[in-house]
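As you look at this complex, bear in mind that one protein chain is not there, while each of the others sits in place.
Here is chain A:
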Amino acid sequence: MPREAEPSANEKAFLLKALQDEQIRLDGREFDQYRPLELTFGDEYGVANVSLGKTKILAKASAEVTVPFADRPLDGIFTIATELSPMTAPHFEVNRPTETEVLLSRLLEKTVRRSGALDTESLCLVAGQKCWSVRVDVHVLSHDGNLTDAACFAVVAALRHFRKPDTSIENGVLTVYTPAEREPVPLGWLHSPFCVTWSFFGDEGETALLDADWMEEQVRVASVTISLNRHGEICQIAKLGGVPVEAVALLQCTSVALTKVKEFSTFLDGKLAEDAKRRDKGGFMAELRAENDRVVG
């Protein structure tokens, strides 16, 4: 396994000097400014392509009918799979989880699964026998820092974009309709959580930055990831080791995070509306929705 490429001593020293003495970042951003965020959806439902600067992530949501867990007969199954491969960066190996990978999947788990963003009860088809198993695969195409925020955004975008096949039950017989028969329906979505990661620099963690790129991540002394939705409900705050940071500073970070999450939320809503309009040629979508009355005869 090749060892991760380390930045040189000159680069590390220069970055810290620029941050602490001159208060500038190497790419000229503000301390609380994200890199340009781009989001495109695929032709299939549930494919979201996110790029945050040079970090690129592809998330794909899919669903299949399966047997629910024995201890939860009324819930569907929801899993998020993140596997970092050499496509991300040459030092990652498949099936050998590194710290980055473990932390990424744990943060996504806590943010999206445990917070109940997706209503798993709505995934149940026949209690105890059949349910939907929704799975999101996160592929990191390029790693230039801040995988957590980009991956969480991609997962939420993919899930909100995804449509599962429509179903109906008559006399205990479950029918799953193909997209040609009935238009697929969206998932039961309760709230949209996003992650915001702060990085700290300096002996006491005085300097705080949003959205660190790869070089800044190598040099930081601590980091905290705050997950919340646009109503200000916090899903989790994770500060895993690192230099201790003032509590007041942490509270300030949380309030700035709320502003950023509101921006993310508006951006995602805009992109979803744009995509819906693109697909809704001729305005027939309203006619195709399964909630309409069926005309008999």
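A few comments on the model shown:
Methods note: a contact is a pair of C-beta atoms (placed from the backbone, for glycine too) under 8 Å apart; a residue touches a chain by one contact, two chains touch by 3 or more; residues count from 1.
Convention: contacts and distances are computed from a predicted model.
According to UniProt, the chain absent from the figure is "Ribosomal RNA-processing protein 40", selected among "Globin domain-containing protein", "Superoxide dismutase", "ATP synthase subunit b" or "Ribosomal RNA-processing protein 40". Although one chain is not drawn, the whole complex shows that of A:Ala9, A:Ala70 or A:Val173 it is A:Ala9 that touches it.
The omitted chain makes contact with chain A at the following residues, 2, 5-6, 8-15, 17-18, 21-22, 24, 26-28, 90-91.
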